[in-house]
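A single protein chain has been removed from this complex, and every other one stays in its place.
Lettered A and B in written order, each chain numbered from 1.
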Amino acid sequence: MWVYEKKLLYPVEVTTCNPMLARYIMEQYGGADGELAAALRYMNQRYTVPDKVIGLLTDISTEEFSHLEMLATMIYKLTKDASPEQLEKAGLGAHFVNHGHSLFYENAGGVPFTATYIQSKGDPIADLYEDIAAEEKARATYQWLIDISDDPGINDSLRFLRERENIHSLRFREAVEMLKDERDRKKVF
Amino acid sequence: MSVFDERMALLKKIQQTDFVVVEWTLYTDTHPDDEDALDQWREAIKDAAAARKQYENKFGPISLKSTPSKQALEVGWRWNQAPWPWQL
Partner (left out) sequence: MQHPSYRGSYKPFVSPRDPCPPITVKYFVLPPQIFTNFQQPGLPQFSPEEALIHGSLWPQFVDGFFREEGIS
């Protein structure tokens, strides 16, 4: 089970009223390499990996949900008081007629989230290599978001999130090393 | 310092100490035999609990794992009460 904590993992301060930026950040909210995909991918893979890496998948998945909440906070703040005209100018007109001011799991182009973004192969190495790739792709997405955003508060939070991808990638690489240590273990008995 | 600023400062302290716990948790997931790391992890959990207590005494529980302090209840704290994290 999970217990909600009434706090963000890292402070989110939004400096500008910029619905266009909200639209771009949706790439990491409901996109293929976004935080929702990451959280669901790891949480689902954990049932069929060797016991020694279950903890890591559980803990990283849980952290991804806290990243999702940070992104939701950014999108919420950036669009909260925007008029329909402002949203339309920001390319969110179609979003507005379908969802009003609410958030939705979709990417920057408005494509709704789909489970086909993630995979579970039941093969520990295939799954961990997918996870490492996912972290590096998310890191790259954060880079391009930082490049396109001129909001210092948002960029501070995005820089934090990008660094977390580095650490998660490192841990998944370590998980691969842990599994390599199992080579020929059966013969030892 | 305004009440809002005090709240944000105490919250920041929780975010800092909790983050150290997050880091040691992931590290020990892949380094289960690093005894020194396990010690630092336990210390980090203690530090985080202390920071949490400071905030919660004044502003009420952050999760339903803590008992609301008398002070928090007296000033009208309820779980289902704004501000939620994304509203601050």
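Note that in this section a contact is a pair of C-beta atoms (placed from the backbone, for glycine too) under 8 Å apart; a residue touches a chain by one contact, two chains touch by 3 or more.
Keep in mind the model is a prediction, meaning the values are calculated, not measured.
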Touching the absent chain when the full complex is considered, from A:20, A:43, A:103 or A:167: A:167
Selected from A:23, A:41 or A:139 as touching the chain missing from the view: A:139
Residues of chain B (touch criterion as defined above) contacting the omitted chain: 15-17, 19-20, 23-24, 27, 30-31, 34, 36-37, 47
Touching residues (missing chain, whole complex) on chain A: 10, 136, 139-140, 142-144, 146-147, 149-150, 155, 159-164, 166-167, 169-170, 173-174, 176-177
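Rule of thumb we're sticking to: only the chains that are shown with their structure count from here on.
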Mean-CA-position distance for chain B and chain A (Å): 23
Residues of chain B defined as touching chain A within the complex: 8, 11-12, 14-15, 18-19, 22-23, 25-27, 29-32, 61-65, 84-86
Residues of chain A that touch chain B when the two form their complex: 3-12, 52-53, 55-56, 59-60, 63, 69, 72-73, 76-77, 167-168, 171, 174-175, 178
